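I am attaching a structure below and will ask some questions about it afterwards.
Presenting chain A:
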Amino acid sequence: MCDCNSTEKSIYLPELAPITKVAMMNETEMYMHLDHDIGHKPGQFVEVSIAGIGEAPISISSSPTEAGFDMVIRKAGRVTDIMHQMQAGDKLGIRGPFGSGYPIDEMKGKDLVFVCGGIGLVPQRSMINYIMDNRADFGKIAILQGTKEFAQRIYHDELERWAGVDGVQVLETIDVAHDSWNGNVGVVTTLIDKIDGIDLTKAVNLICGPPIMYKFVLMVLQEKEVSHENIFVNLERRMKCGVGKCGHCQMNGQYVCQSGPVYRYSDLANIPEAI
Partner candidate 1 sequence: MSIKKLNKDVFKSFVDSMIASDQSVVGVKEKVQAKGNKFAFGPLENADQLRLDYDVTLIPPKKYMLPQTETLLTYEVKGESKQHVDEQKLILVGVHPYDMIAINQMDELFSQDEYDTHYMTRRNNITVIACDVVNASENIFASSMETAVVEKGFDILLTDLGKGKEYVAEAITEKGEALLATAVDATDADDKDIAKRSAIQEANKKDLDKHTLNCKPSELSSLLEQAYEHPVWEEKAKTCFSCGSCNTTCPTCYCFDVQDLVNWNLKDGQRERSWDGCLLKDFANVAGDHNFRKQKESRFRHRLYRKGKYVPTKIGGQVACVGCGRCVGACVPDIANPVAVYNRLLEDIKP
Partner candidate 2 sequence: MSENINIKVKHLTRVEGHGNIVVNIKDGTVEKCQWQVPEAPRFFEAMVRGRDYDDIQTIVSRICGICSISHSLVATKAVEDALSIKVSEQTDDLRLLMHFSEQLQSHVLHVGYLVAPDLFSAPSVVPLVAAAPDAVLAIIKAHRVANEWSEILAGRITHPITIIPGGFSQIPTEAQLRQLQDNLKNLVDTLLAIVDVVLSVAGNLPAFERDTEYVSLAQKNNYAFYHGDIQSTDGKTMPVKNWEKVANEYVVEQSTAKWTKWNRQSYATGALARFNNNAEQISPLGKAVAEKFGLVKGCCNPYMNSVAQLAEAAHVTEKAIELIDKLLTKGLKTEKVKINPKPGRGHAAVEAPRGILFHSYEFDKDLKCTWGNMCIPTNQNHANMQLDFEKLVPEFMHLGEDGLRQTMEMLIRSYDPCISCSTHFLNVEFVR
């Protein structure tokens, strides 16, 4: 037993950091920037705390190559409702970063395919922008983004910017047709066949979206004989503590807050609760 003294800092104690920028991205999603460096890796998340309201796990959306960090907040409940009322200058409690993040080293030199559904793009963006800032280290990039409705699209400026980068292709679709939209209509899986010049079986495929999306994307990748080693999924779970104690995020033997939320699909073979 460790005899550390009791004045040790609590793992549940958040640190206050001011919000420096907010912007509504659409009706339900809010962008936030905090000038607060937490030394994260792409794919990690923080626990956002508002004293009196509660905590919520929120992905870090920006690359560690930029100062501070970005979040995108969907209005879904107690904490996120209040976050939506906040403005630049207001303070948020932050714990973290938590989680394992993306396996950057092994992605180096490879072609990468990002399959994103809705705000699944949010955590993926932390990796995408890291790649943009270290472009030479990575191969070709395909970014597939599917959104339910036109009005719910997020980060469209950025999708455009990425599309202009050498060796990067951005494919976008929406589920329901819309007058102002002349791009692809249909679910995100319909984009997979449109990827140009990337051998999916050799690429690293990274998936993040609503729980239901994984099954379908994985089915298509299965047909394309992509090995499970080359697929990474980013999973959501209920979380209370973020530090592997409270038990809520557990799927079979894994604590998502510690060993996830990014998993190599082949590592989930014995984790039937994962997908």
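Per the selection procedure, all candidates are chains of the complex that A comes from, given by their letters.
Basically, a residue touches a chain if its C-beta (ideal position, glycine included) is under 8 Å from a C-beta of that chain, and two chains touch if they have at least 3 such contacts; residues count from 1.
Since this is a predicted model, take the numbers as computed values, not measurements.
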In-complex contact of chain A, chosen from 1 or 2: 1
Of chain A, residues touching candidate 1 in the complex: 1-4, 6, 8-14, 16, 49-55, 74, 76-77, 82, 90-91, 93, 210-211, 236-238, 240-241, 243-248, 250-253, 258, 272-273
